[in-house]
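Every protein chain except one is present and positioned as in the full complex.
Coming up: subunit A.
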Amino acid sequence: MSTNESILEVTDLRTSFFTEGGEVKAVDGVTFDVPAGKTLGIVGESGSGKSITAMSILQLISHPGKIKGGEIKFRGKNLLDLSEKEMRKIRGNQISMIFQEPMTSLNPTYTVGQQIRESYKIHQGLGKKEGSKRAIEMLKLVGIPSPEKRLDQYPFELSGGMRQRVMIAMALACKPDLLIADEPTTALDVTIQAQILELIKELQDELGMSVVMITHDLGVVAETCDYVAVMYCGKVVEYADVRTLFKNPRHPYTVGLLKSLPRSDRDQEELTPIKGTVPSPDEMPVGCRFAPRCPFATNLCHEKLPSLDDVGDGEQIRCWIYTDEWNGDPGVKVYEPERTTEG
């Protein structure tokens, strides 16, 4: 993918937490592109570094975390080279974020109106009157009934679904070019989930934004994403367009994930969890991070970390199976033939 069609290019991003127990490499060399106007899904088990990746993009990592290196190119400019002041102009203005926890992500001591107006004040210098007008428009846009009344309400007066809508209204207030949605619906019930996702999609079409959608739910991926990055232990292990990923998953972890994660959009045969558990930071394998749980792992996998390589059609895989060095069973390259009927 070349620069001019990607709005965001993340290259070898590394973010660590320096805890008493040592360095925790939460994001360990993440690379992916977000094509302009498209939606990239980031999937992976809990703790794989999805949220930390998202927060690193906006440089919202606080002590004891630190972005150690890499590049985050937004519209061709490396965000990591910007000053804090320049970064503030981007946050909430060109790149916005919706967080995982709608119940706690709004300030309990300020009204909905005050919190939305703040964005307009910071980025567009609007006063209370004009800000309120825009805030009402925004609340209407995200489908909140009687928005004039909501302006003076406090978050505790709203339901979880309403709060998440307020969050979205706030995130979209300044019409960002890129929206990062970190599991925007996990805390909500199913019908509201569908409404919120539909809403994000509509707004995306209307405003022409690009979206990074972080989720656990493959149904959400299938319905909303154009591209998918699969993360494991702070690394991207597979990057592909959504059709390819569902039709022809290649990384053994992706295959396992497809079989183990729920899909809200269709009935599934039984879910089969991936064997074993995510390694803890202090016993991270030296080779492929997935090797201890991988049914095909060879000595090579246990000893050396594979790189994230292009395998054609814009698809990238981090797995020895798809390299010339592979000395295991050559037959493993073809997985799950029945999957080809899906997707």
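Note that contacts are C-beta pairs under 8 Å (C-beta built on N, C-alpha and C of every residue); 3 or more make two chains touch, one makes a residue touch a chain; residues count from 1.
Following the convention adopted for this analysis, contacts and distances are computed from a predicted model.
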{"item": "From \"ABC transporter permease\", \"HDIG domain-containing protein\", \"Cytochrome bd-I ubiquinol oxidase subunit 1 apoprotein\" or \"Carbon monoxide dehydrogenase large chain\", the hidden chain's UniProt protein name", "value": "\"ABC transporter permease\""}
{"item": "Which residue of A:Thr104, A:Ser159 or A:Ser307 touches the chain not shown here", "value": "A:Thr104"}
{"item": "Identified contact with the non-displayed chain, of A:Leu60, A:Leu82, A:Leu126 or A:Leu305", "value": "A:Leu60"}
{"item": "Which of A:Ile122, A:Ala194 or A:Val278 contacts the chain that the document leaves out", "value": "A:Ile122"}
{"item": "Residue of A:Arg91, A:Arg263 or A:Arg289 in touch with the missing chain, whole complex considered", "value": "A:Arg91"}
{"item": "Absent chain, residues of subunit A that touch it", "value": "55, 58, 60, 63, 84, 88-93, 96-97, 99, 101, 104-110, 118-119, 122-123, 154, 156, 167, 170"}
